[in-house]
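Before I ask anything, here is the structure I am working with.
In this view, the complex is presented without one of its protein chains, the others remaining in place.
Up next, chain A:
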Amino acid sequence: MGRPTSSSSSIDSPNHFAFSSTASSQRDLTTDLRLGLSISIAPPFVREQWPPMKAAVAEEEHECNSSTFYVKVYMEGIPIGRKLDLLAHESYYDLIRTLEHMFHTNIIWAEAEMDRDHYEKYHVLTYEDKEGDWMMVGDVPWEMFLSAVRRLKISKC
């Protein structure tokens, strides 16, 4: 995870930064690499945001090879939408969990159970398919959904 940050006792003193340039050169970095020590950065790089290319050039012609599929998600009442990578999810449950976290609400979809007395706490999740129709999420197999979905909408009950 890289170096742990030091305690804050002398952070704001500009002279605290007493690194000497010989300190790190004395370490045998190649040994460290071979032993897999300390150089690595813990979280594996995020596929969707690497390599650094503008979307247009990256996605051209190779959507089947691309490992991302971003769709827009709007919540009723909020003009600014979000974007979500559907391919980063493995199932409807995964997707619902992300959406519930992202929008701080309870989501109704084809397989949800709802407390009918408190419908105001719920939002319905629908998607726009290739024909422009708005359908409830969850009726068709996940892969079929991925091939049909164009954008998502979260509406009040």
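Annotations for the structure displayed:
Keep in mind that, in the parts below, a residue touches a chain if its C-beta (ideal position, glycine included) is under 8 Å from a C-beta of that chain, and two chains touch if they have at least 3 such contacts; residues count from 1.
Just so it is clear, contacts and distances are computed from a predicted model.
Not shown: a single chain whose UniProt protein name, out of "Enoyl reductase (ER) domain-containing protein", "ER membrane protein complex subunit 6", "F-box domain-containing protein" or "Serine/threonine protein phosphatase 2A regulatory subunit", is "F-box domain-containing protein". Checked against the hidden chain, the listed residues A:83, A:116 or A:130 yield one contact partner: A:83. Mapped onto chain A, contacts with the missing chain fall at residues 1-6, 8, 11-12, 14, 16-17, 19, 21, 23-25, 29-30, 33, 38-39, 41, 43, 45, 47-58, 60-62, 65-67, 70, 80-83.
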